[in-house]
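One protein chain is absent from this view; the other protein chains keep their places.
Let's look at chain A:
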Amino acid sequence: FSLSGCRISGDGKPAKFQPPPKPVIVDKQKQREQRRFLSPEFIPPRGRTDPLKFYMERKDMIQRRKVFNIPEFYVGSILAVTTADPHANEKTSRFVGICIQRGGKGLGATFVLRNVIEGQGVEICYELYSPRIQAIEVLKLEKRLDDNLMYLRDALPEYSTFDVNMKPVSHLDYEEIPVNKLRVRMKPKPWSKRWERPKYNIKGIKFDLPEEKMKEAQKWSQPWLEFDMLREYDTSKIEEKIWKEVSEELNK
């Protein structure tokens, strides 16, 4: 018993058989290729330097990346770095911490890892391309609400403590990077910087300050800055070119 004969179209005649819609197959491999990550130190800063200098630096950076794997990571991911240390017992020292800042361009690019060890907050600034680094492992790959987590210095220490023997959390290639929308609670004021002011543009703090203090902080806002055309630096085309160059060289 089929209902095909009962199907009525607008004309009153028996309707034409319409096959069910085809299932959409999402190819995970193609999704993976679509997500490109170019490390921020490859993008040259705005200035009057000759592009040849950036080209020479990029060649050296690519050369180092061929020999030593520098994984993709963001501010807010937890890393473990082993460096060669002439004064340590086994000549290597391992440090685990959350990346709070990525600075510098070119070969001098740095990242700062923070952790609280036995009650003492420790921050170490490593150079990405230093030959003394033996290995960089990403224990947890995630992003946070801000690009700069320096406010963790004034936050409660529980937000900066990470287990030194943490197991790496697996992350599949094609999945998007998870954004940790954690809003951090701060220690009582005074802080090292006035993080409530709009110049720092921090979204990751749960401010417990009264309304008047927040309104007073907005006095220092500069709403004209986002419309300033001289400050615009559109890196999309530069990024495209550099991404092509870097991926070709690394895949050779």
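Quick note on the criterion: a contact is a pair of C-beta atoms (placed from the backbone, for glycine too) under 8 Å apart; a residue touches a chain by one contact, two chains touch by 3 or more; residues count from 1.
Note that in this section contacts and distances are computed from a predicted model.
Chemist: Looking at what's absent rather than what's present, what does UniProt name the missing chain, "Distal membrane-arm assembly complex protein 2", "Large ribosomal subunit protein uL3m", "serine C-palmitoyltransferase" or "Sorting nexin 4"?
Modeler: "Large ribosomal subunit protein uL3m"
Chemist: Which one, A:Pro86, A:Gly119, A:Pro190 or A:Pro223, makes contact with the chain that was left out?
Modeler: A:Pro86
Chemist: Return the single residue from A:Ile43, A:Leu107 or A:Ile238 that touches the missing chain.
Modeler: In the full complex, the listed residue that touches the missing chain is A:Leu107.
Chemist: On chain A, what residues meet the omitted chain?
Modeler: 47-50, 52-53, 56-57, 60, 63-64, 67-68, 84-86, 91, 106-108, 127, 129-134
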